[in-house]
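Here the structure is laid out as structure tokens; the discussion comes afterwards.
Partial view: only certain chains, each at its native spot in the assembly.
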Amino acid sequence: MTTNGEATGQRMYRLIRKLYPICRSITGNGFRKSLRILQDRLELTMQEVPSGTKVFDWTVPKEWNIRDAYVQNARGERIIDFQRSNLHVVSYSIPIKRKIPLRELKEHLHTLPEHPDWIPYRTSYYTEDWGFCLPHRQFLDLDEGEYEVSIDASLEDGHLTYGEYYLPGESPHEVLISCHSCHPSLCNDNLSAMSAAVELAEYLSQSPRRFSYRFLFIPGTIGSITWLALNEATVPNIKHGLLLSCLGDAGSSTYKLSRRGDALIDRAAKNVLEHAGESFTILEFVPYGYDERQFCSPGFDLPLGCLMRTPNGKYPEYHSSADDLDLVQPDALADSFEKCVRIINVLEQDGYFINLNPKCEPQLGKRGIYRGLRGQGDLPNRELALLWVLNLSDGKHTLLDIAERAHMAFDTIHDAAQTLTKHDLLRRADQVEHG
Amino acid sequence: MTTNGEATGQRMYRLIRKLYPICRSITGNGFRKSLRILQDRLELTMQEVPSGTKVFDWTVPKEWNIRDAYVQNARGERIIDFQRSNLHVVSYSIPIKRKIPLRELKEHLHTLPEHPDWIPYRTSYYTEDWGFCLPHRQFLDLDEGEYEVSIDASLEDGHLTYGEYYLPGESPHEVLISCHSCHPSLCNDNLSAMSAAVELAEYLSQSPRRFSYRFLFIPGTIGSITWLALNEATVPNIKHGLLLSCLGDAGSSTYKLSRRGDALIDRAAKNVLEHAGESFTILEFVPYGYDERQFCSPGFDLPLGCLMRTPNGKYPEYHSSADDLDLVQPDALADSFEKCVRIINVLEQDGYFINLNPKCEPQLGKRGIYRGLRGQGDLPNRELALLWVLNLSDGKHTLLDIAERAHMAFDTIHDAAQTLTKHDLLRRADQVEHG
């Protein structure tokens, strides 16, 4: 697997730039408009679920759409203006048009005192309320007096929308790739992951596939709950899952383990990060974070982990206007994409192999694939991998098992297996699929 | 569980002060007198086992009683006097009244050269011998000449005495609490544990109890062997056990694991110490120490661990006159008691629970028990505990399992389970009892 990193990163970044200005929320036209942009690249189906639909313990909420919003001072100046940044309005704010004194206004204002120039991102999905977000510096300068607040929004019965893209493979067994797509103008969280998912779907559509792949572009929490509620019959097909988020910042890669902790996806991600030659972090599962909360709930317990760079809440720009087009960079995006591909390669390529010459080593030298040591120094990794694959291909170890025991990259072990197979020293076990 | 720490500590300390002057040994009137003092607080039964009774490989020894003892110099001065400290006489010394030269006397004197002002504590239970203990400084000053030694003691057929207190609970399954009660004027070892056991028995007698509780106040080694030999039929009821010793010194808490190492009592004690916010020590099981040697012998292998502060032999005052009323302090006693209570709470409250809404998270917000994150910062522990309990209450994890995986105090997890149960989101599994 080689990917053209630079072109990939640029293409991902361009998609982010296109999606950035749109005001998304967990429902509404912004979400739809974003999916339509993705449809330029993928044959995405757009699903509409009516407000009021019962989904397990939850109910699909009313649809929220906003046209304009501002706060105007006594001199008629729009001092806070939705047109300048969609973060200025608390998401799901109810419509309002009133004059109120500063004191009352302040109860509806949100700032980040520790970052006085940034606008925070706030929501009020499940409590009817309204509010504005603004830089703390501006907040401190507000004059006494009356202000006109106007939120030209609607909160009415409508639909929850999500995007789904299914890519059939040899087997009906699926890999689920999901990313929350409900945040407004925030780049790392989570336009970065949306662009990675699109890139990955396009890439996989052009590759041979053992597994089928299902991509979800959904609103956080309510989206995964809705999807699971409406697609319970599909769930047993999901054998592996990867949640994507925050994939464009400059931090190193992070993988959060599934609830199971030792699922194949967990071990695949670990192997890829361990052998990428960079620092990385493996996080224990915690039932808090993104939609792994739902996918890994005990009634489903899907083997699904989460690939990130700096995790949510751990970078200062998180959920603020500073999560912008500068925070994400093409090279980081390309690197995250490459890691997704490598993880998926492990899923695709792992399996049991049988050493056809299990008694003693075969004579690799006469086949020209092994020079061994001449003089001192260590055996090249490539040759050591041949020995490991031969030694452990007894029908009880998968390639990933071997890679783990040999402390080697899966790719190196897989390449060795390919070489040995070509020389009739190894064959894939009949057992068709892992997991 | 809240305990009034200060009052508790004072009450424990007062009991120690009352027991301190008495000359106890593994048999005899001092032991009986001590139990009678405990009977002011508990309806303790006093068991009498005749000398000569065969108990497994051992025999109940003769009963030892001492009235007076001294060493008198040529000038008629009592230079060593049992009336001043019962530690002056080697426990189980045979009666003697003789004049002997210094040289011969010295063969029967015991001192602590490294602590020249302290009197050591020595015994000779199973070898007929006599001896005196004294400060090393005094030993060095002894003049040549003849000394009159007198030990007015009796070593005759009689009884071994022990105290037993049984507190029935919902289940006949028992928690065994045992402490050796045979040491003379030594406070930490083991009046501290005797007072903790009394306090605990009183406390539990006033609480609802899933388990039954059996408290033993026994002489070390021969007492546990005797009890086990005479109560073999009761042993299968013992599901958990806690040995108490050295609970009043200023050191941090120590728990010595049972022979099994992963018994519920071991895990309960670990969780309590790990989340007490103080330093602590977990010791591996070693078949040496106190009565765990007997309770954890392979023929019984009881799941019984040992709670201490500084372990036996690891504080300088151990087995000397410096283990006195200054070494133990009310606050340390109260803290040890509190830890016992917390450990027992885990035993009482642990169990399997079932998430009644296992598919995706229930919407906690609408029930008012969860605010989630507004802005940045970490989720409060209380709310994270709700998510952990929901996530792992699949019938395969007990609350303690969940606490361990969440790295949280059992209490926090138990509170969350209570909250969720109240909101009909959780129910206790039918499986009645753990262990």
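A and B label the chains in the order they appear, each numbered from 1.
To be clear about the criterion, contacts are C-beta pairs under 8 Å (C-beta built on N, C-alpha and C of every residue); 3 or more make two chains touch, one makes a residue touch a chain.
Note that the structure is predicted; figures quoted are calculated from it, not measured.
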Just want to confirm the stoichiometry: 2 copies shown, so how many copies does the whole thing hold? 3
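Convention: only the chains that are shown with their structure count from here on.
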Two copies, chain A and chain B, superposed on Cα atoms differ by a rotation in degrees, nearest 5, of 120
Roughly how many whole angstrom separate the Cα centroids of chain A and chain B? 54
Which stretch or stretches of chain A touch chain B in the complex? 55-58, 110, 112, 120, 122, 126-127, 221, 224-225, 228-229, 232, 259, 286-288, 293-294, 296-301, 313, 318-319
Can you tell me which positions in chain B touch chain A when the two form their complex? 355, 357-363, 365-366, 373-379, 384, 387-388, 390-394, 406
